[in-house]
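One chain of protein is taken out of this complex; the other chains stay put.
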Amino acid sequence: MIWKRYIPIAIVGFFGSLTLFGWFIENEGIKAFIDDDATQWYDIIASFAIFLGALNLLKLQFLKVLKRQSGWEYSVVAILSFFIVFVIGFFMRGAFVVDIPNTDIQSTYFTQGAAEEAVNHLKDSGITASITPAQWGAHIQTEGGLFKWMFDNIFTPLSATMFALLAFYVASASYRAFRARNFEATLLLLAGIIIMIGRVPIGSLISSWMIMYLLVLVIGILINTYFRSRQLVFGWVALGLIGVTVLGSFMGWPIDQPAVFYLPALQEWIYTVPNLAGARAIMIGIGLGVIVTSLRYIFGLEKSYIGDQ
Amino acid sequence: MSFSTILGAWIAAFLTLGIFSYLYKDNPFYKIAEHVFVGVSAAYWAATFYWTQIYPNLFGRLFAVDSPFASMYVIDKGHEYNGLYFFPLLLGIMMLLSVFKQINWMARWGIAYTVGIAAGLKAFGYLSSNVISQIKSTAVELFSGELSFFAMSGDSIFNNIVIFIGTISALMYFYFSREQSGAYGRFTRLGVYFLMISFGASFGFAVMGRISLLIGRFNDLILFSNPSYNYGTFWMLGLIIVVLGYWSFQNPERTEG
Partner (left out) sequence: MRFLEDIIVKFGSVDRRVIFVLIGLAVLVPLLNPVDLAIRPTPSSQRVYDAVDSIPDNSNVLISFDYGPSTRPEIHPMTLGIMRHLLSQDRGHKIYITCLWPDGLYMAKDALKIINEEYDLVEHEDYVLLGFRPGNEAIVKGLASDLRKVFTVDAAQTPISEIPMMEGINNLNDFQFMFTGSAGYPGTFEWVQYGADPTGVPLSSGTTSIQVNEVMPYVQSGQLKGILAGMPGAAEYEKLIDTPGIAIQGMAAQSYGHVVIVLFIILGNLAYFITERRERKY
């Protein structure tokens, strides 16, 4: 009980309050510990957590293979990929730099053997070159090295495409799910559409006058739907069209005036004014939530991390 | 272009198209790409976290030049020996041991440590930057006389009033301890409208982001379809289409809507 419950709760309480109150304490020793060492420990433990994650993943995939669960063949693929990259990262180094002294010429080889072959090749043509293996730690980021090659050609396309795939689902959802069912939904959609069009170059090609004409027609349709009076609709549309046209010829049809109807300007207003108000309320709301949750952790009221409800 | 570059491009094209093939339907190409991703990421993360943190900043301290273990092993990363760092090492090892079911509680100490530090850091960070600063900048001088009444962007009396009312009403809406009816309800209703505009903007931005990422992928595929890459994209596309066609022909019942 002590090991499993009380010590973890005490650790959270002790280090949590130390970190929190460390912001206000003027004691060099405590401050240095919190600002530097405590955060370093956090970073180190977080790194171990990554290893734990990898171990758990392996365990899961191995079990799947051993129990011959459906799709176990793919688990073999996952396990193999893990071990290949693990070997490259921890044992192979995969970056051997062949350098011709006194020149800028250097190239990197995946294996010691390939590097030696290149050096011998150069020797045949009378050039002496040296091999420097990338230092452990630097090998993962050496240009031309195997780990960087793996990152560029395997990790990059996979992670980038996973995210890009969502573009298609956003399109499909915008077609099927976003309905202007009520006033709130209409506001949401309108704000979204104005931001979408107003923020890209094509939005600045749409004249404010076109938007005004469009508005006259849309309001006409609304009048038709709600009042069902032909005279009213006709009167509004006729007056509206004439009004916009007269105003336009009077002002000389500038594409971005009046600014309220010019999408890039309107977009900017929505983005920086009403949207900001909503975003700020969300930011303050989340902020208060985070503060309260953090304090609950520190004071031992919230114990979900040890499995308590 | 070197062989490894071209081979890399072909692999990249294959994996990219393999994931895109999910748009047609769930299929072996997608599953292979997905599982490669899972395995590769786990090992990739382990390697980078080890070499960038555990190796230089933990072992670099425990096996520093002036450490008592210097006669056995030295990792010189410019640190001084600091015995206190056995504590995170211990928590880290306990964390790893927790893969064994009988002692899986051991991870709790390490987790507790990270939870404690994160809570302490976040409580202050959010209080000062997200709550106090934001309240401060909402409470601006509205009628100082220096501002114009209205501007499409930037500060103006009208805009500041809208931001002020919008923020307050939307915040009120989050306050659930009072029934939202009557005048109070109408005010929080207004708050909902501001939140809706904000969600709408977020939706617009979300679309924007997704399209940009798609552009990135297409750019790469276009690049790999160049003659200098031996038309990698086209070969891979052909391969995937042929195999998928055959596979669909073999499994006609497994279509999804």
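So that you can tell them apart, the chains are marked A and B in the order they are listed, and the count of residues begins at 1 in each.
Note that contacts are C-beta pairs under 8 Å (C-beta built on N, C-alpha and C of every residue); 3 or more make two chains touch, one makes a residue touch a chain.
Just so it is clear, the structure is predicted and the values come from calculations on it, not from any experiment.
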Option from A:14, A:90 or A:163 whose C-beta touches the chain left out: A:163
Residues from chain B at the interface with the omitted partner, ascending: 23-24, 44-45, 48-49, 52-53, 56-57, 60, 77-79, 117-118, 121-122, 125-126, 128-130, 133-134, 136-137, 153-154, 163, 198, 201-202, 205-209, 211-219, 222, 257
On chain A, residues whose C-beta touches the chain left out of the figure: 31-32, 35-37, 39-40, 42-43, 46-47, 50, 135, 137-138, 140-143, 148, 151-152, 155-157, 159-160, 162-163, 167-168, 170-172, 174-176, 178-180, 189, 192-193, 196-197, 199-205, 264, 268, 271-272, 275-276, 279-280, 282-283
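Quick note on the criterion: only the chains that are shown with their structure count from here on.
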List of chain B residues in touch with chain A within their complex: 4, 7-9, 11-13, 15-16, 19-20, 22-23, 31-58, 82, 84-85, 87-89, 91-93, 95-96, 98-99, 105, 107-124, 126-127, 130-131, 134-135, 138, 152-154, 159, 162-167, 170-171, 173-174, 191-201, 203-208, 210-211, 213-214, 216-217, 220
